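Single-structure report; data block below.
All protein chains of the complex are present and in place, except for one that has been dropped.
Should a chain be cited, it is by its letter among A and B, assigned in written order, with residues numbered from 1 in that chain.
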Amino acid sequence: MCDIIWCKKCNTVNYLDPYCFWNWEGKINCAECGEVYYIHMIQGHMYRGPEPRPGEKPDIMPLYADKPLEGYKNYLPGTEGRTRPYNCTPRHIYLGHADYRKFSIRNRPMRAWAPQPAAGGVAGAYGFYWDIKKLSPEVWEEYQEKIKKGEVRDW
Amino acid sequence: MTDPREVRLEDLPGPKSREELEDMKAPYEEYCRKLFDVGNEYVKPAALDGIRWMSCTMYIFTPHSVSNLAELGAEVIKIEMPRMGDPMRHTSPFNECYYYPLHDTRPKTGTGIGVLNANVNEYYITMDYHREEAKEPFYRLVKMSDGLTECYRPGTFDRWKQSYRYLQEINPRFIYVWGGGFGYGPKAFGGSYDILGQSHAGLASITGFHEDFGGHPVKHTNWCIDWYSGTQITVAVLAALYWRRKTGLGTMIEFSQVQAATRCTGYAVPLYGRFGVVRQRWGNWDTQLCVHGIILCGKSDYPDEKNPQLRNEARYVMVSAFNDPDFKELCNIIKRPDLYEKYKTHKQRVEAEAQVEIYREIEKWAADKSRSEVVRILTDAGILAAPVKNDKEVYDSEHFRQRGSVRWLDDPMMGDVLCHSSFSCGLLSETPRRKFWDFRPVGADNIKVYHELLGYPMSTIKKWYEENLI
């Protein structure tokens, strides 16, 4: 085993991301069963380990782990007590999938959700106008509500 | 003939009208504001009105070279693969951020924000070039355009009979640009990206913390080499247009982005050539000036925010005090006047060991202070210091808002879009740069171009569309 720890107890693959672990010594937990392993890595190679150290406290958690043999069930980054929180996310929550939005942060409509009703003409041609009243009346109404409540801002 | 004895007002020095007199007397800032008149760009003329350009481009590098022209007023026709579009449309940070629709046939697929700012103000058509039927409309476009930019692997356009070898026969005024990674030579067919430019050309090896400090080479956060090299293509294109005014002749420009990354490494190449010394990374400090670097403060400016970017990261300050009196004052502020005594000359304090010591002492001083405290204390003392800002703070910056470099646009297709490009790359008093729209769905202007410009009947366009030619 090397840059991954394939936990024999629970059949979970814990991924040791290269920049963090390229040269690293310490203890890391398995994301699923919590088993603690001691590893000593030099230039990306496992110099010692992984050695199980049951009962000891881990120094670090993996960033991501999954179970290829059980339908790729996985632990996303930042799962409490299992994987590392990743502060590099742009918000305190982590999504990893399209964030459908109907309004920008100043509460004006933007076309950022799917599916969109077809609106093109011949050969996929579009004009220079998003007819929101006709295409997405519910968004238009929500917008009017926002105007009434004074939530629509310039900045 | 004018009478030489007559004295005309225009020939006299000094202001010619009341308005001009006021201009001459106005405080400088006010004068600049009035002259650039931010917010009213659209009513002024555009420098490149009347130029038409074809953009057979993908990703960021070559698109940006054309986008620069479009912002300056050129009419640009962007040609994409039918249904698919530019691969850049399928990029989005962590797969989170898309605008819709990409194309009517794919209602659930969006255009990722990776493509933002790269192809502004353009008309979008689709064409599968390599089919024989595409030759005629392609050549028609060439005849009525001033130039073309493409980024396919060398020889591809030649195989399709649309390289400069062929096009110069059709239109001798044509300016043809190939942009890519390498160009003629042993690695001619090597593909290229921004990140390849950064890593291959030496730029990455001098960016980031040295391994002795525990660091690795760092990628610049943006596709800087794509964008920066693209702009240099624009320089070459504008020079070629200038030359064409004299001679009536076009040219071919072959441009490599990898080379452009080496071009900005400053003293690195001549230093190696003359002395065999290989320039290394020096983290957040400067190899040639000290103090001129970024320090870590003890406290964040937003300790209670949920977003870690605010909570943990708002702790860095850029400090600059390399001249003797500035450095002396800085040493006094951090209560280490002995440092000034030790490193009285710039030559002494810019030595590597001295830098390590000096920055360590400044960080010690800042360990119990927040970023804004550090900036305030230094600024009040007349020293140059500024916070390392994040995206939110750039958005909130009154400076960028007043100058129009960050502004909201009502995009005709996508709705409300925040814009930090185009207007920001330079204020021009007579012919300002501007942005009408960012990107459009794949093939959105097929009728406008094939029917209205090239004269194909609607039935032909429908047929081509069904055959996936467009």
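As a convention for this text, contacts are C-beta pairs under 8 Å (C-beta built on N, C-alpha and C of every residue); 3 or more make two chains touch, one makes a residue touch a chain.
Following the convention adopted for this analysis, contacts and distances are computed from a predicted model.
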Answer for the undisplayed chain, UniProt naming, from "Probable K(+)/H(+) antiporter subunit E", "CoA transferase", "Peptide ABC transporter permease" or "Pyridine nucleotide-disulfide oxidoreductase", is "CoA transferase"
Of the candidates B:Y139, B:W408 or B:F436, the residue in contact with the absent chain is B:W408
Out of B:M144, B:I170, B:C425 or B:M458, the sole contact with the unshown chain comes from B:C425
Checked against the full complex, the residue among B:T234, B:S370 or B:N446 that touches the missing chain is B:T234
Absent-chain interface residues of chain A come out as 2-4, 13, 15-20, 22, 43-45, 63-64, 66, 68, 72, 74, 76-77, 84-91, 94, 96-99, 101, 104-106, 110, 112
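What we mean here is this: only the chains that are shown with their structure count from here on.
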Chain B contacts chain A in the complex at 92-101, 103-105, 107-110, 126, 216, 306-309, 312, 401, 408, 410, 412-418, 437, 440-448, 450, 458, 461-462, 464-465, 470
Given the complex, residues on chain A that touch chain B span 19, 85, 87, 89-92, 94-99, 103-104, 106, 108-130, 132, 154-155
